[in-house]
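Working notes, beginning with the structure itself.
Removed: one protein chain of the complex. Kept in place: all other protein chains.
Per-chain numbering from 1; labels A, B and C assigned in written order.
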Amino acid sequence: MSRERSSAERGVLLQNPLSGISLRRHGGLIALALLLLFNIVFTRNFLHMQTLFVNVSQVATIAIVAVGMTLVIATRGVDLSVGAVMALAGALAPLIFMSSFGRANPGLGVALAIIVPLLVAAACGLFNGVLVAFLNVQPIIATLILFISGRGIALVLTNGNLQTFSNPIFSFLGTGRILGLPFQGWLALAIALFFAWLVARTLYGRYLLAVGGNETAAGLAGVPVRTVKIATYVISASLAGLAGLIVVAINSASDAARIGNLMELDAIAAAVVGGAVLSGGRAPILGAIFGAVFIQLVRYTLLANGFSDEVALIIKAAIIVFAVYLQQASRE
Amino acid sequence: LAQGLPPLEQKDRYKVGFAQTESNNPWRIAETKSFQDVAGSCNWDLVYTDAAGSAAKQVSDVESMIAQGVDAIFLAPREEKPLVPAVMRAKAAGIPVFLVDRSVDPAVAKAGQDYVTFLGSDFVDQGKRAAEWLIENFKGDKGVIIELEGTTGSSPANDRKKGFDERIAQDDRFEIVASQSGDFARDAGRQVTETLLQAHPDMNVIYAHNDEMAIGAIQALEVAGKKPGEDVTIVSIDGTRDALQAIIDGKMGVTVESSPFFGPLACDTLKRYAAGEEIEPWVKVEDRIFTKENAAEHIDEAY
Amino acid sequence: MTTPLLRMTGISKAFNGVPALARAELAVDRGEVHAIVGQNGAGKSTLIKILTGVYQRDEGEIAFDGAPSTIASPREAQERGVSTIYQELNLVPLRSVTENVVLGYEPRTRWGTIDWRGAHRRTGEILSRFGVDIDVKAPLATYPTAIQQLVAIARAVSLNAKLVIMDEPTSSLDEREVEVLFGVIRELKNSGTSILYVSHFLDELFEICDRVTIMRDGRTVGVANIAETTKLDLIAAMLGRSAAEIQTAGMTELAATGDRSGELLLEAEGVATNRRLRNLSLKVRRGEIVGLAGLLGSGRTEAARAIFGCDKPTAGRVAMKGTAIDCPRTAISRGIGYLTEDRKAEGIVPELSVRENMTLALLPQLSRMGLVDKAREREIVERFIRSLGIKAAHMDQKVSELSGGNQQKVLLGRWLAIQPALLILDEPTRGVDVGAKLEIQAIIRRYVDEGCGVILISSEFQELIEGADEIVVLQEGESVRTVSNPGVTEDMLVHAIAQPKAKEVDA
Partner (left out) sequence: MLGDAFDLRTYTRQLGRSSTITVWIALLCLILFGLLRYDNFGSTYNIGSFLNYNSMFILISVGMCFVIMTGGIDLSVGSVAAFASVVAALLSPHGLWVALPGGILAGMAFGAVNAFIILVMRVPPFMATLATMLAAKGCALVLSGKQTVSVSWESNFTTLGMSSAFGILPWTILVTAIVVVAAWIVLEKTSLGRTVLAVGGSPDAAHLMGLKTGRAIAFVYLFSGACAGLAGVFLASGYGAGQPLEGVGWELAAIASVVVGGTLLTGGLGSIPATVAGALLFGLVFNILNFENGRGTISLSAYWQSVIRGGLLLLVILLQARVQSLGVRSKTS
């Protein structure tokens, strides 16, 4: 009996927020703070509204994709196809609103140019999900298929041509502002908050973590393992599709060969720096946003301070390792 | 005929290989299309391969052309040095090789001896001409330049940088304050410009290694509230339709042409070679220069 | 008196500030079989893991074989002559049986490469000491838990150690294998090897051990010569209560009482699956515990899986109150719960908390429009933690940080929480201490008395005999006969299990 009470007391102790703050526990935050400090001291014009604007507009796509990636990683998977799906969605949108139908009905054209690519992206996710959930294909390989051929399909659709356009309504996705900050930044924030809520409060969220943590046990406890997995891949692909639309909207051009190139690596890095574990079972959505911001800031810092590309690669590598190391240490 | 060059018999129809480097940008796509178009008019069976950006794969592609017994090979080398073996193997197999748009290491393989000729322009010269236009046309007293480089380590990026930087160094009005890679892509060009604009708000010239990055830079400038063409002079290379339009709109100063339309020239050169003509070691492509004066006339030919 | 082989003094260890061991002591003499007993979470496994270098101690001294121990990793432990069978089976399921036995100590050929032929032969020989005759080249995962446990034991025993540690080696063995194991232990003892033996089956201690160390709440509360103690004393010391208090309770809490004419809940008729279940027929009524008995590998677990809809039947049918079951989800929605045998692989979700693990099956009922009602969740979990006596720091503690027995209670809680009409329990008291075992049995009994049905799989005959109203005997995937309580004796059951197949139904 006495032991029980003391365990309860210990529980309270553990949950005490003050006892939780330590150097190790918040390694990631400290790394971010250091990076900010470096910039404030060394980077010209860093404390400037425009800097915030630039960074927010650039980080939005990584952040959106990283949210989906975090969910996939939570199921013990990984989604290599995000970049290709971005290209596919990005290639479709101009095809639609620049078609004769789209020109004839501008409003409907833009609406369809957003909805149809998202649906196609979701279908890509469904494809990945079915391979993973029903055929037990290992996620890297399942998503490698679209990684290889998704961009090819986009290029076939556009004949490889760059599509340029000017369409103010559609471009709002990438260039609009709300309260002085880029629309896509707000969008990314809203998406992150929504999914953070989804993971924390809903059935889907709990199932997601259970599937990632121990698939067999989850299945035996009545969790619809396959549905959860498929839903997760669909979400990831849909978010990637959205990011693809944003990229196209910013550039007023769609280059299927380039949209979302290497995005999978950035997104995975952001998710892991944000605290996702590749062995599944954790879905720190806000962490992913943190990771995306971190990676964006590293990129910005290196560019703004004139490090040449090849040196920047080496520094970036070191910073990623260090950030993940801190992240790791704080969990143990 | 020149020493060692394999001969080419005169035929109605040739089986011609075209070994493309990659197809991930509009320029390459236009080049490939030009070859495909000319294959019809010139009576070629075209064997087209795509090395997806890998020099080693391109050598292997050429080897598979050799295995298939093509009559001649047009090779757009990924890199100068690693493609030498491809040239040598084709020569050993008795297949004449024509280099397109980039050459191979002249220290090892020689035109008129190992390969027939090189059709193309001079990347270093393109950079130099961009610099010259800038020197002539720049109005202010201090030119603060941001350079958007192509894919790090690629030879057009290296050459276009070399030509421009060397020429611009001769004029002390100019200073290159930042030079970063935009990977030849519009999106990257935009993002890099956005960032560099913050770090160097006093910049007033952008030199981009290709038009796509230049267009991206224009977008970045506009978002930041600067007027491209007025506050910032933009010089670039390629001559794409979007770039010509930007010049017409007054947003861009100049673009040095780097024509991808090699097809007709290739057809012509092959015919001349088969006819036994001596081919000059470098079939130069005359690159034009597009400015406000002539952009409108040429925009319809652009890709 | 000579110095003991092993002496651990003043060992303390805390996990995240929560003490698991507080100045625990242990001394093992040469050539003795020494037991450790204690409730779930008393710190037995932790003490062992500190000895073998899996965990680093916070304080305390260890002397082994006459010198202070510097063992910092399991490898070093093995090299110093300590070989261990850990509680959570630690083998490599994808690799062959041979590899699992000889890995790290492979016989070599002249060329320095592995002598596979020799390795297979040696493995076969070692396993045959345990009466196991299997294809040693097949992946370990193709064999049932019990065989895997024997393989783990075989590996540990084959290392020629000075001290062999066995943390609940018999938890998934049936009586026959236990006897074989004891034979091996006696052999080891005679050859001068010491054995550290952890078990919740107190009867076993009296059969095989010389001395026993009793632990409670991370402390050593006593050491006794087995010959001079009684089961009751041990239990009293473990629980920290007086012997008189304990005596009033029976030894198993399952003992059947109520009538058994309840409504038919579940009916299985000639069920076969492609996991070697060949012909299962059984009926479960409300208020009834149906036991499944059989030898190792007779297909009891397979029977449970088939009933729960994990494996599709290739013949026959399973019906719960008349409707068919085709997957675990429908099974659960029809009111069936299934506590699996393999806690680690099929039970807990290690990254999740006690709370999240416990409500996993209940979630659909806890949520409306996909939203989890957290307040209700906490309340329910609170209740089960109290009623099952789960020792956790708090309900948000990761379940993997709990001791084995407490994990088992969390899983039991998972199923009780859905208030199932039928509960399938595969080895429900495995790895659970005596105190908790009685509690669990009492809970099961209470639950049955409320009008629910239970299918009970247990390798402990006592549990079946005292608990089950009916016992269905399986042989090679077939239900061959049924015996009914009251009146079943251990002899009868052993006879029923061993007797060659011939359909007959007892009255």
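The rule we apply is simple: a residue touches a chain if its C-beta (ideal position, glycine included) is under 8 Å from a C-beta of that chain, and two chains touch if they have at least 3 such contacts.
All values reported here derive from a predicted model rather than from experimental measurement.
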_Considering all chains of the complex, which shown ones does the missing chain contact?_
A, B, C
*Out of A:Gly109, A:Gly219, A:Gly260 or A:Gly287, point to the residue that touches the absent chain in the complete complex.*
A:Gly219
*Quick one: which of B:Val59, B:Val100, B:Ala131 or B:Ala214 touches the chain that's been left out?*
B:Val59
*asked:* Among B:Pro7, B:Gly69, B:Gly250 or B:Gly276, exactly one should touch the missing chain; which is it?
replied: B:Gly69
_Out of A:Gly125, A:Gly160, A:Gly241 or A:Gly260, which residue would touch the omitted chain in the full complex?_
A:Gly160
*Residues of chain B in contact with the chain not shown*: 15, 17, 20, 22-23, 32, 36, 45-50, 52-57, 59-61, 63-70, 79-85, 93, 105, 107-108, 151-155, 158
*Which positions on chain A touch the chain that was left off?*
78, 80, 131, 135-138, 140-142, 144-153, 155-156, 160, 215-216, 219-220, 225, 265, 268-269, 272, 277-279, 309-314, 316-318, 320-321, 324-325, 328-329, 332
_In the complete complex, the non-displayed chain touches which residues of chain C?_
54, 73-75, 77-79, 84, 86, 90-95, 99, 103-104, 106, 112-114, 116, 138-139, 141-142, 155, 273-276, 305, 309-312, 326-328
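Please note the rule applied: only the chains that are shown with their structure count from here on.
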*Most extensive contact between chains (C-beta pair count)*: A-C
*Roughly how many whole angstrom separate the Cα centroids of chain A and chain C?*
43
_Rounded Å distance between chain B and chain C, as computed from the means of their C-alpha atoms_ = 72
*Averaged-CA centre spacing for the pair chain B and chain A, given as whole angstrom*: 35
_Touch list for chain B against partner chain A, complex_ = 23-26, 29, 149, 152-153, 178-181, 185-188, 190-192, 194-201, 212, 215-216, 219, 223-224, 242
_Under the definition above, what is the set of chain A residues touching chain B in their complex?_
43-46, 48, 50-51, 54, 57-58, 155, 160-162, 164, 175, 247, 250-253, 255, 257-259, 261, 300, 303-306, 308-310
*Quick one: which bits of chain A touch chain C in the complex? Just the residue numbers, please.*
3-4, 7-8, 10-15, 201-207, 209-210, 212-214, 216-224, 280-282
